[in-house]
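This report concerns only the one structure given below.
Heads up, one of the protein chains got dropped from this complex, but the rest are sitting where they should.
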Amino acid sequence: MLELFNHQFIQYAFIAGTLISIICAIVGYFVVLRSQAFAAESLSCVGFTGATGAAVFGLSSLVGTFFFTISVALGFGVFGKRIRDRDIEVGMVLSFALGLGVLFLKLYTSNATEAVGILFGSILSVTTNDLYLSLFTEAVAFIVLVIIFRPLLFASIDPEVAEARGVPITLLGIIFMVLVGITIAEAILVVGVLLVFALLIAPAATAQHMSNRPVTGIIISVVLGLLFTWGGMLLGLFFHVPVSFFIASLAALAYLVTVPLHHFITPHFYNPQPHQDNEI
Amino acid sequence: MFDVLQYSFIQNAFIASFFVAIIAAIVGYFLLIRGLTFAGHALSHIGFAGAAGAVLLGVDPVVGLLVFTIIAGIGIGMLGRVLKERDVTIGIFLTLALALGILFLFLYKGYAEQAYSILFGTILGISALNVIITALFSIVTFGILLFLFRPLLFSSFDPEVAEARGVPIKVLSVLFLVLVAITVSMSVQVVGVLLIFTLLVGPAATSMRLVKNPYLAIGVAIILGILYSWVGIFIAAQTNLPVSFFIATLSFGTYLFVRLVEPSVYRIQKYNA
Partner (left out) sequence: MQKLVIDLQQVQLTLGNRTILNDITISIYEGEFIAILGPNGAGKSTLLKLLLGLYKSTSGKIQILGKSPRKGNNEIGYAPQHRTLEADLALRARDVVGFGLDGNKWGISLPNNHRNNAINNALKEVDMLYLADMPVGKLSGGEQQRLLIAQALLTNPRILLLDEPLSNLDIAHAQAIVTLVTKIARSRNITVLLVTHDINPLLSSVDRVLYMANTHSAIGKPEEVITSKQLSQLYDSPIEVITTKGRIFVIGEEI
């Protein structure tokens, strides 16, 4: 098994995978804290359009993805609150973005294998250029995160008080969204557009159920993220099945086992009114 | 250019999409009124796993779609409103469904092609048998929707009063979600799993902004759905570009247009009243 690591593509995969899952775990923690999972999901759909669009223009799909996700993330950051409540509108925009993506796909290639890489992840085919680009952007993202960590945490947990204390919450919101955009573009590389949720949200959401303290939570999130990524990659290589399947499944199952179970075992403190309407 | 209409595969596409547009419009209207658009999204993802599983078993993907979505639909209906607030849990469930779908498809040799067609639609390749299946399911769904129309509308607006008036709201919810499941399964053939919104929600969301009479709103939605589908198929046949792209663009474009124009329409109405 260990001879696998002699191959460059495996080395690249593990390096990129490790770093990406770390950044995902940290950024993901804040995404869950700020209840912005929907925005994240939207950005990953946009990532699809970016990736396929890039291919049409002859750019590396990673570059295209970055360009699109960061632009849309900026949009989300600036238009912020107004978007959150209108999920039908966002859904429509996303569908259009995906539709464009399909068009680009058709224009770029008549076979569907490229699409598969974008949709389901291509961590095992990371090129040297992509690796350097990833490393660079992750380093930048990490530095920015460290700088804004405390005010971001404050603004995420208690925006009103933070604002009163002089924290620039709107600016932070925009910076954070851009960070999310970058992170998602990276995550797409590992698990593809469809399974981003598992890498970005699952470790963080699970961690938040295990600990209320931010730093502990983030550490748990990172540990989980690494576990799922490495585990997923090893399993994928061993069984010759797409890596993204294992990463996503491990992450998802870990969450589903921990969280709903937690709800069943611990008593609810909130006692719902007897006549709560229970209809869908 | 119109000689394209001679080909049977185009005719099949027109017929199938006609039926699908009708039930998608009606179901979409109710999804919007009941605030359940997320269920449509969820069912389509779950359907992906079902379709992929069916492909793996050598069975028609539509069968897999129907089986998985109907079971999931019943589950969602029975779990009730509890589900609506738990975005993260739902999102992760859906991701798991997608991951499963990927696994199934991978295990089947030609998986890229199949994945593509399930995700983005394959109406131009629809078989005559599937057209008949689509028509049958659509007619039955339409009939049931017609029968359930009033109590469904009533319970969507005010479940408490409806229940007090004897409407069996729980049974209706579950039944409705089964109909959503069937509609989603049929719609996936036209636009695929990822673009389900464009046919399911788009037309109804657009018509609701223009027209406030429920019957008229549904009528307009049906017409829009058929229009998007037929025009989309037609242009796709000419240009050899994906059908779902054109449907998505038409759906989104019209919605955007109406959205921008609507506030002024309302102002005129109020002025006249």
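A and B are the chain letters, set down in written order, and residue numbers restart from 1 in every chain.
Note that a contact is a pair of C-beta atoms (placed from the backbone, for glycine too) under 8 Å apart; a residue touches a chain by one contact, two chains touch by 3 or more.
The structure displayed is predicted, hence computed values, not measured ones.
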Which residue among B:L57, B:L107, B:L129 or B:L146 touches the omitted chain? B:L146
Residue among B:I71, B:V211, B:L241 or B:L256 touching the omitted chain: B:V211
Chain not shown, touching residues in chain B: 29, 33, 35, 146-151, 153-154, 157-158, 160-167, 207-209, 211-215, 217, 266, 273
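Throughout what follows, only the chains that are shown with their structure count from here on.
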Measure off the straight-line distance from the CA centroid of chain A to the CA centroid of chain B, and report it in whole Å. 27
Which of the residues in chain B come into contact with chain A in the complex? 32, 34, 36-39, 41, 76-77, 79-84, 87-89, 91-96, 98-100, 102-103, 106-107, 111-113, 115-116, 119-120, 155, 159-160, 169-170, 173, 177, 194-195, 197-198, 201-202, 205, 241-242, 244-249, 251-252, 255-256, 259
How about chain A: which of its residues touch chain B in the complex? 32, 35, 37-38, 41, 45, 87-89, 91-96, 98-100, 102-103, 105-107, 111-113, 115-116, 119-120, 194-195, 197-198, 201-202, 205, 241-242, 244-245, 248-249, 251-253, 255-256, 259-260, 277-280
